[in-house]
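In this view, the complex is presented without one of its protein chains, the others remaining in place.
Letters are used for the chains, namely A and B, taken in the order the chains are written, and counting of residues starts over at 1 for each.
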Amino acid sequence: MVAQRLALGLLTLFVVSLIIFLGVELLPGDLAEAILGQSATPETVAAFRRELGLDLPPHTRYIEWLGGMVQGDFGVSLANNREISELIGVRFKNTLFLAAIAAIISVPLAVTLGVLAALYRNSLFDRAINIVTLSSISFPEFFVAYILILVLSINANIFPSISNVSSDIGFWEHVYRVMLPALTLTLVVVAHMMRMTRAAIINLLASPYIEMAMLKGISRSRIITHHALPNALAPIINVIVINLAYLVVGVVIVEVVFVYPGLGQLFVDSVIKRDIPVVQASCLIFAATYILLNLTADVLSILSNPRLMHPK
Amino acid sequence: MGNIRKHLKSAPPTAIFGLVVIAVYVFVAFFAPVLTPYGESEIVGAEYEPWGEGFVLGTDNLGRDMLTRLIYGARNTVGIAFATTCLAFLIGGAFGLLATAMGGWVDQILGRIVDVLMAIPTLIFALLILTILGTAIPVLIIVIAVLDSTRVFRLARAVSMNIVVLDFVEAARLRGEGTGWIILREVLPNSMPPLVAEFGLRFCFVFLFISSLSFLGLGLQPPTADWGSMVRDNATLITYGDITPLLPAGAIALLTVAVNFVVDWFLHKTSGLRDEH
Partner (left out) sequence: MSTNKLKKILQTEGLTRRDFMVRATALGVAAAPASALWSSSAKAATPNKGGTLRLAIGHGSTTDSLDPGTFENLYMQVVGSTAYNQLTEVDNNGDLVADLAESWDVTDDAVVWTFNLRKDVEFHNGKTMDADDVVASFQHHMGEDSKSAAKAILDPIDGIKADGKDKVVFTLKSGNADFPFIVSDYHVAILPAKDGAIDATSGIGTGGYSIENYEPGVRTALKRNPSYWKQDRAHFDAAEVLAIIDVAARTNALTTGEIDAMDRVDLKTAHLLARDKNVSIEEVSGTQHYTFAMHTDVAPFDNNDVRLALKFGIDRDALVKTILRGHGVVGNDHPIGRSNRFHADDLPQRPYDPEQAKFHLKKAGLDSLKVDLSAADAAFPGAVDAAVLYKEHAAKAGIDINVVREPNDGYWSNVWLKKPWSAVYWGGRPTEDWMFSTAYAEGVPWNDTHFSHARFNEILVTARSELDDAKRREMYFEMQKILSDEGGVIIPMFANYVMGLSKKVQHDKLGANWSMDGFKCIERWWFG
């Protein structure tokens, strides 16, 4: 089954690359005009197009790109002639690093809070945690970031306000410098996961087998952790995966505010400049990440539900 | 009618608070032109006038009345977010349940389409489409709704997958009930709670998403007032202890909390839990 899903994943990647290529093609203007901006003249734009092969018909360029891709050659950036694999490698590593730190903080936190909220539902704790997490996600990301910077950087001076990372800093230094963006992302994703955990567990509390367990006099905490949680895993895993994917692919704004050199910024810049090979390559990486995470989620969901493990 | 009153009477204070807040927002949104002292983008004073007479909440960077902008912001932000979320749930929910109920190749094809759509980062996809199509409000609503519906689809499918393998669905199938009947009568009611919980959050995500788009230069276009851009326009002030940017942010937060309180109440009612200990 996994092999079949992987094959489907490849097909998905192919379709994604096609859609993105068409999308960028449909955008008004091309790389030559975008790079030259106000200084463009018809001759320089034409020279640009000639040199980069932008004057070739779109399908020729796509097939050429695909040919290189199949052989594992990402090609070079049209804008500055740099090797794309090199360009993207460092940035993808940074993106994954930030996502990992944010996930390490937020996932256990969200699940624990969700379970506790379900356990003490309608209590003061439940309400308080609800209001706090809801408020934290109802602020735009950049606003959360500004407030964290104000409190933790400008006033308290604990963390740096910009995540100025480079390859020559050590691991813990790296962790220290991405702390503020990681905390911002935590605040952004934790409510979603926590609420889904709570909802999924509460949803099960009315099931006959839970009522049975209650009648048997098992403690509430044991019911929730041993009886409800395992059965609520499928939706929880799903929402965690959606958020993990978000941590990898959706952090453009956090990258901008903290000046963190991740893949998102590269992607947006390349779209603006119509640098198709870079857009394609980063999009494929995002898509592949997403597909793999999804596959993991599906496998875990099936493992968590014996009925799906052994279909009738 | 009597039924609704009975329900309301039994509602917990948080839910009532939520309902009141939502009612106020809806009222304000509907009657914005009557309630506001000035026009939506009318320049009525100097820039950054302080709070006080004439301008209850002061004026913004161009000298427009802040209160007026906030009220129109409610109208634009809430209206658009609500329409978008409803559309997203309609599309995503319907296809999600359909995929589960039909199974087989329908499920496969829908699943693959959604996979492709979801594999492309939403923000980038929106950026591409909105640049091509322009950012008129109907376009914005449809684009965000379609992108958002993929998330709803996945959730609806995941939840209902767990339901269709349950015995009562199996029983209905064996009874010879049609697919439509099974979806509407068996699967939908039982998958509602997680979907409703998601609705409350998705609703917030939509206007946060719109404000992210504004951050990148797309989204609602000035001089239209929306809370996301209002926060953005004044966000630099926060560093200096000016609370002006907190006003629209607070308005968003209050609505989010209110919507989710009501959602919680609904969740509780539909979960079949009767005891409150």
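Note that a residue touches a chain if its C-beta (ideal position, glycine included) is under 8 Å from a C-beta of that chain, and two chains touch if they have at least 3 such contacts.
It should be emphasised that the depicted structure is a prediction, and the values quoted were computed from it without experimental measurement.
Student: Based on the whole complex, identify which of B:Ala235, B:Ala253 or B:Leu267 touches the chain you can't see.
Tutor: B:Ala235
Student: For the full complex, which residue in A:Phe48, A:Phe97, A:Phe139 or A:Tyr290 touches the chain that was left out?
Tutor: Residue touching the chain left out of view: A:Phe48.
Student: Can you name the residues of chain A that touch the chain not displayed here?
Tutor: So the residues of chain A touching the missing chain come out as 27-29, 32-44, 47-48, 50-51, 77, 79-82, 87, 142, 146, 149, 153-154, 157, 160-162, 164, 166, 256-259, 261, 265-266, 269-270, 272-273, 275, 278.
Student: Residues of chain B in contact with the chain that isn't shown?
Tutor: 41, 43, 47, 61-63, 131, 134-135, 217-218, 221-223, 234-237, 239-240
As a convention for this text, only the chains that are shown with their structure count from here on.
Student: Report, in whole Å, the distance between the mean C-alpha point of chain A and the mean C-alpha point of chain B.
Tutor: For chain A versus chain B, the centre distance works out to 21 Å.
Student: Applying the document's contact rule, which stretches of chain B touch chain A when the two form their complex?
Tutor: Those residues of chain B that touch chain A are 12, 14, 112, 115-116, 118-125, 127-129, 131-132, 151, 154-155, 158-159, 161-162, 165, 170, 193-194, 197-198, 201, 204-205, 208, 211-212, 215-216, 228, 231-232, 235, 238-239, 245, 249, 252-253, 255-257, 260-261, 264, 267-268, 271-273, 276.
Student: Within their complex, state which residues of chain A touch chain B.
Tutor: Those in contact with chain B are residues 8, 11-13, 15-16, 19-20, 23-24, 26-28, 122, 127, 130-131, 134-135, 137-143, 146-147, 149-150, 154, 191-192, 195-196, 199-200, 202-203, 205-206, 234-235, 238-239, 242, 245, 249-250, 252-253, 256, 264, 267-268, 271, 283, 286-287, 290-291, 294, 301, 305, 307-308, 311-312.
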